[in-house]
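Missing here is one protein chain; the remaining ones are kept as they sit in the complex.
Here the chain labels run A and B in written order, and each chain numbers its own residues starting at 1.
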Amino acid sequence: MTEQLSTKTGIEQPEINILELNELEVYFELKKFGFQHAGYVRAVDGVSMKLRRGETIAIVGESGSGKTSLMRTILRLNTPTNGTVTFDGQVVNALNATALKQFRHKVGYVQQDPYGAMPPFMSVRSILEEPLKISGIKDKEERYQRVVKVMEEVKMTPVEEFLHKFPHQLSGGQQQRIVIARAMILNPVLLVADEPVSMLDASVRVEILKLLRNLQETHNLAVIYITHDLATVRYFSEYIFVMYAGQIIEKATESDLINHTAHPYTHALLAATSDPDPKNVDEFQDVPPGEPPSLVNPPEGCRFHPRCAHMIAGKCDTTRPPDFDLGNSHMVACWLFEDKGV
Amino acid sequence: MNEEKVIRIQDLKLHFITTKGPVQAVDGVNFDLTANKAVVVVGESGCGKTSLAKAILRLLPRNAGEYSGKVWLKDIETMSLSDEEYRKKIRWVRMSMVPQAAMNSLNPVLRVGEQVAEPMIVHYDVNKHEAFDQAAKMFQNVGVPVDFLTRYPFELSGGMRQRVAIAMSLVTGPDLVILDEPTSALDVLTQANIFNLLKRIKNELQTSFILITHDISTSSELADIVAVMYAGQIVEVSGSHRFFSNPRHPYSAKLMASVPRLRTKEEPDFIVGRPPSLINPPKGCRFAERCSKRFEKCSEEPPIYQFGEDWVKCWLYEGEGDQK
Partner (left out) sequence: MKNFKNTLREISHYPSAIFGVIIIILLVVLAIYAVNAIPYEEAVRQWRGGEEVVYKNPKNVPPAWFNYFTDKDLPISFAVVAGEDEEFTKVVTQGDTTDTIDYEYSFDFPYDEFPQELFLYIQSDYKVKNPFLSVVLETPDGGEIKISDFGASNKQTYRFSQDEKLATRLRRLHGKEIQVMRGLFSVPKSDPLKVNKGVYTLKIKATVFEKGTDVRIEFVNHGLVFGLFGTDHMRRDITTAILWGAPIALAFGLLAAAGTSILSMLIAAIGAWFGGWIDELIQRITEINLVLPFLSILIMVGTFYSRSIWVILGVTIALSIFTGAIKTDRAIFLQVKESTYIEAAKAYGAGDFRIIVRYLIPRIIPLLIPGLVSAVPSYVFLEASLALLGLGDPTLPTWGKVINDARENGALYKGQFYWILEPALLLMITGLGFAMFGFALDRIFNPRLRGM
């Protein structure tokens, strides 16, 4: 059964990169009075990453870090200003209409707002059938079978009970299951999940995350999980990218990131993520002062330097740090590790 | 230890009239809060926590139905006051609120300084100059630069706006501030900043807090006492040390188990099923349907068993504690 559902390529190459980003830059032009040029918002400023088939990674960052723009560029909802996005060997920037449609069928997108992600006037069945209709499946019966199958996979059973419901009649968790079902219905190879549980109740979050993990295991999906909540990342991702002000400042496996944290910003993120511990009441958290920088005029050199307690004057404020390799695929872009890495 | 209670709530009820029947959002809530402490009311969405805030502050919508119970704010029983007396003496004088998504509830066409100063002008009849002075003091308290007094809300970031909303709730020096999901829309670092701020205010200004949230992890930053709300009722009130290590009520235990943690290795667990509808809540214990420990007695409404300052509403504790 798994064979039916996972995609087949002509040649099985388990190590092939399903997604590759190369020095990606996404700048948005700011216009004054509608036509006068007033600078660029550098939402994504030089991001490179590789994702293998079946690998799950997380992109962690706060709002204003550029993770949303990065995600939208990967999904080709945005076009990059510079650099390339390569999917399964093909450069996504330059696809023609047919190839673009093929690409869209191979990438599933799960959004943050489960209710908003569905047209409120369509029934569950219609919502799930839409991608099938777009990809040209004309046989009504075949569509129905696929809808039923995918609903069983996301545990929306009994299926008959839900087919005719409308989004507002479902709970938050159920809505998100349908959104996930819709993302899965065309058997994608890559799933992009943008804060899929942050609008759900605490007790439901775990359910949905476990569901996503099951789906990933069953279909050998590559997953990009975007979030600002580090606590959930552990249950779901092998490799974590930390984004700040449009740049990736640390990449590590999940255990390295938590146990051998490198970048000061990552330290701050971890420190600010609370576990329910009664001792927290008496302790003040160590938060770097200030706020994330504007992406129109980011600071010179390392973008975190104005807030960093360990800033090296003369270095951090002038030159952008390169990636230093700390071993075990752990990269950090911070001058503090100049002599420790390569 | 005869610490003064800043608020005592007894059998508070608030029902809403809808076309489908009365929604019993707050259905007999009891708890007390000692002065200068913070209680966190945790619960899932739809358990009635926001309605609880509205009930305590008497911010009733048009379709409010039954509204009864007693609320003692130190020495005054507020439910017996008329609407006008309540407005003059209690709301935003001795009790105030930071509503959900507060940063979006600032008036976009007024400067933030004016908005923070307004409660002073309305309730204490001071002139504009003095009110602005007080507003400036509040800005300093919450960590917003004083020159932001003349800015408009859209010129501020989300975190700043939330601080302004907190300043607005503190400007009249109330005894009690109710915060409804104050940081749910904010980033982790900003969230931490806000909680640092709240901790400092609790110590320096000696304000008491009722914090309403579904986020158990962050609630531990402020909670001295935790109250768990389920289907319109409070089912457990425990001191934070007890709650975060060994909660009494089965629902609380499940809630704690469903929290993903950064620093421990356990896999979180989820709770099957959904909270009951508030329109026709089930008879007996409302959590019984989803409880793994239920037994026959749970079909009757459980009484309250007290353990010192803590209490729990669950048949499992029959025979222990003092029955109230």
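Before moving on, here are some points about what is shown:
Heads up, the rule we're going with is that contacts are C-beta pairs under 8 Å (C-beta built on N, C-alpha and C of every residue); 3 or more make two chains touch, one makes a residue touch a chain.
Quick caveat, the model's predicted, so the values are computed rather than measured.
In terms of the touch definition stated at the top, the absent chain reaches A within the entire complex. Within the whole complex, the absent chain has one touching residue among A:135, A:157 or A:255, and that is A:135. Considering the full assembly, A:109 is the residue among A:27, A:87 or A:109 that touches the omitted chain. From the set A:117, A:208 or A:243, the residue in touch with the chain omitted from the display is A:117, counting the whole complex. Residues touching the missing chain, restricted to chain A, are 75, 77, 100-101, 104-105, 107-109, 111-113, 116-119, 121, 130-131, 134-135, 179, 182-183, 186 (touch as defined at the top).
Just so we're on the same page, only the chains that are shown with their structure count from here on.
Once the centre of each chain is set as its mean CA position, chain A and chain B turn out to be 33 Å apart. On the side of chain A, the complex with chain B involves touching residues 62-63, 171-172, 201-207, 209-210, 228-232, 234-235, 258, 268-278, 280-281, 284-285, 287-288, 291. On the chain B side of its complex with chain A, the touching residues are 38, 44-45, 157-159, 187-193, 195-196, 199-200, 214-224, 240-241, 243-245, 254-256, 258-264, 267-271, 274.
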